[in-house]
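The complex appears here without one of its protein chains, the remainder shown in place.
Lettered A, B and C in written order, each chain numbered from 1.
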Amino acid sequence: MERKILVTECPDSKGLIALITGTCAQHQLNIIRNTEYVDPVSGQFYMRTELEGVFNDAQLLADLDAALPIGSVRQLHPKARQKRVVILVTKEAHCLGDILMKVFDGSLQLEIAAVIGNYAELASLTERFGVPFIHVCHQHLDRCEHEKQLMAQIDQFAPDYVVLAKFMRILTPDFVAHYPQRIINIHHSFLPAFVGANPYQRAFERGVKIIGATAHFVNNELDEGPIIEQMVTRVDHNYSAKDMAKAGRDVEKAALSKALLLIQEDRVFVHGNKTVLL
Amino acid sequence: MERKILVTECPDSKGLIALITGTCAQHQLNIIRNTEYVDPVSGQFYMRTELEGVFNDAQLLADLDAALPIGSVRQLHPKARQKRVVILVTKEAHCLGDILMKVFDGSLQLEIAAVIGNYAELASLTERFGVPFIHVCHQHLDRCEHEKQLMAQIDQFAPDYVVLAKFMRILTPDFVAHYPQRIINIHHSFLPAFVGANPYQRAFERGVKIIGATAHFVNNELDEGPIIEQMVTRVDHNYSAKDMAKAGRDVEKAALSKALLLIQEDRVFVHGNKTVLL
Amino acid sequence: MERKILVTECPDSKGLIALITGTCAQHQLNIIRNTEYVDPVSGQFYMRTELEGVFNDAQLLADLDAALPIGSVRQLHPKARQKRVVILVTKEAHCLGDILMKVFDGSLQLEIAAVIGNYAELASLTERFGVPFIHVCHQHLDRCEHEKQLMAQIDQFAPDYVVLAKFMRILTPDFVAHYPQRIINIHHSFLPAFVGANPYQRAFERGVKIIGATAHFVNNELDEGPIIEQMVTRVDHNYSAKDMAKAGRDVEKAALSKALLLIQEDRVFVHGNKTVLL
Partner (left out) sequence: MERKILVTECPDSKGLIALITGTCAQHQLNIIRNTEYVDPVSGQFYMRTELEGVFNDAQLLADLDAALPIGSVRQLHPKARQKRVVILVTKEAHCLGDILMKVFDGSLQLEIAAVIGNYAELASLTERFGVPFIHVCHQHLDRCEHEKQLMAQIDQFAPDYVVLAKFMRILTPDFVAHYPQRIINIHHSFLPAFVGANPYQRAFERGVKIIGATAHFVNNELDEGPIIEQMVTRVDHNYSAKDMAKAGRDVEKAALSKALLLIQEDRVFVHGNKTVLL
């Protein structure tokens, strides 16, 4: 007996759940958990079905193909297969450290193919966990050339996702387009507040009472892609901008880890500029 | 076009979701939202289906009856029909006040048939909202006689639920058995911590850093029925027992209101001594 | 024995706490609680001292005046004296209702002198609690004339604070200047996200996972005054803009109530565009 996750996306029509779950039943598959969502504006249908049984993948997908309306997308992910990620970092250790530790203790089940840094500061930390660290220095390179080198390094690992764990470089549209909906960033503010640079400094200047962090897919607009997870923590007048940055570390890493857990469990669907989490 | 909620409970077997959603599709009903749960220990299946369309209730229920295994329970609730509740109170205003105000502003859609108090303190507040207040004084009565009078008053309204909004009397098994899984209580602690009397005083003595409140169904064991909702709030060494009680008001009313909202939306299933919230 | 709150604000210098608490000790006053803050950038000193004893107000203030550096501000508030507020509303009941109910049950200790609405919808609710409701209709009036009528009504009550409990009108600089640092607004977003109109619609469109509310002093820039309190609540893809607005009610009223509680206890100091909460 194996477990797989069936994810389905298609234009809504009557009887879709019955069609899909009926097909699964014909395959003698047991549904462990099923969640669905229909967007009331666009009428797009999303469903995540956790199945248990003996799978004939090709036949199941073909049968679903025959049953579902044109334009449907469905994928079958073995629960045991780990997503492969490449993590990009600059100098800050906390997000990378949290992911390394959670993979170590089993809280996250990802394959970290490599960590790439535009500085070398985090090499030692990475290598302690048996993960290769690659230094792709940005100095003396124009942005395009640097990204070309990054892409060359990333692509040799053929990752499912590229994770920006406090990678403090702005990406060009070309880079982003190379990994469509496959780049996950942690932004150190509660978006859309404080889009752009120095959010903690600006939060301090505005005198906010809560700060946050946002894990999101990256698209071409800075800090504008579909939000996967957001977390917040309280601050007060005693916090300097630096104290806020320090307090923010905990929510940054927690939001990013949560986003990766959702990805790991095939719960994240992208719908326009939003995510549906099933 | 109307909206109804179909709630189904039965022993699990393969193909249940397909059976139920297939039957709905045959009736040309559109599924707005569907959530299900199978308890992995007992193998009990629970499903909540929000349907839209033109309903033939009797036929739909008969078709489901024919399709589902023996021992299944299914009910069809018109979304527009409000649950009728009778609220029991003592002297504290905050939970009652919150419910009255939320019904007033539309945040809760319940029919408050009456408020019954063992003291008269809350009569004026209740009546300001056009709700009848009945004073059933417990003084000079033994517990059984008092409960007999309460039941007589409650039963004339034939409520769906009896809500204990800080009703500070212990109920006998006879009273509880008279409203099986239909009594909802708010307990002023984070159960199972501080079961019984004076929870804030005991939380103060123990020096806890977080206090809470628990909305639950009442069964025969004191503070032991299925938990519907719990909420918490932070306290510190500056809080006296009285300050904790004051801070606790906000979570008490929030937890009770949330439980009533879940009830209103037909999301609460009781499974042994627990709830499944779909 | 009486309790009073001494609030002090002055440029920082060595020995300030000793000076102030020493003066209180000479007056045989017991310090129940003392909190202070020095802004590290501006060097401004703030202190809140809760005192118990027999007070000679004039002498105490004179002694402090003599002891403290030039430019210091200190005030002595009897703990028992309630702040007087006038509440401005439009049509939404939840914030007003929460304040009325909290004053009723003692959770807030404010004197609500009057409620003024630009619509008449909330007259009945207000009057149920024995508070006068004044309808100052904005129709057929230009903004200045309307505000002139509002100010005339407000000023007859000589309130300490004007509370905008979902008053959906933009105020002119003249109105704001008339009540410097005395207007408290609840904005239905987690500022500075979604400044301006329709924040829930825009939060929905952006696909945020957390929404919030901000209680703040009003200054001339829209949604820009010193923030007193912020609160948040989680939402997900199932929430429409309308659902978010409904979920937001709870944090709106909680944030506004919390701000009023801080005001009631003389804990709010304004420092530039921020608040210090002692």
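Basically, contacts are C-beta pairs under 8 Å (C-beta built on N, C-alpha and C of every residue); 3 or more make two chains touch, one makes a residue touch a chain.
Because the structure is predicted, anything quoted here is derived from the model rather than measured.
Contact with the chain not shown here comes from a single listed residue; of B:L76, B:V208, B:M244 or B:I263, that residue is B:V208.
Considering the whole complex, the residue from C:C10, C:C24, C:L60 or C:A93 that touches the absent chain is C:C24. In the complete assembly, the contact with the undisplayed chain comes from B:E229, out of B:D63, B:E229 or B:D266. Residues of subunit C in contact with the chain left out of this view: 14-15, 17-18, 21-22, 24-25, 28-38. For subunit A, the residues in touch with the chain missing from this view are 33, 92-94, 97-98, 101, 104-105, 107, 125, 128-129, 238, 246, 249-250, 254. Residues of subunit B that touch the chain left out of the display are 37, 39-40, 190-194, 205-210, 212, 226-232, 236-238, 240, 271, 273-277.
We take it that only the chains that are shown with their structure count from here on.
On superposing C-alpha atoms, the copy subunit A sits rotated by 180° relative to subunit B, to the nearest 5.
Put simply, the C-alpha centre of subunit A and that of subunit C have 40 angstrom between them. Look at where the CA atoms of subunit B average out and do the same for subunit C: the two points lie 35 Å apart.
For subunit B, residues touching at least two other chains, in rising order: 33.
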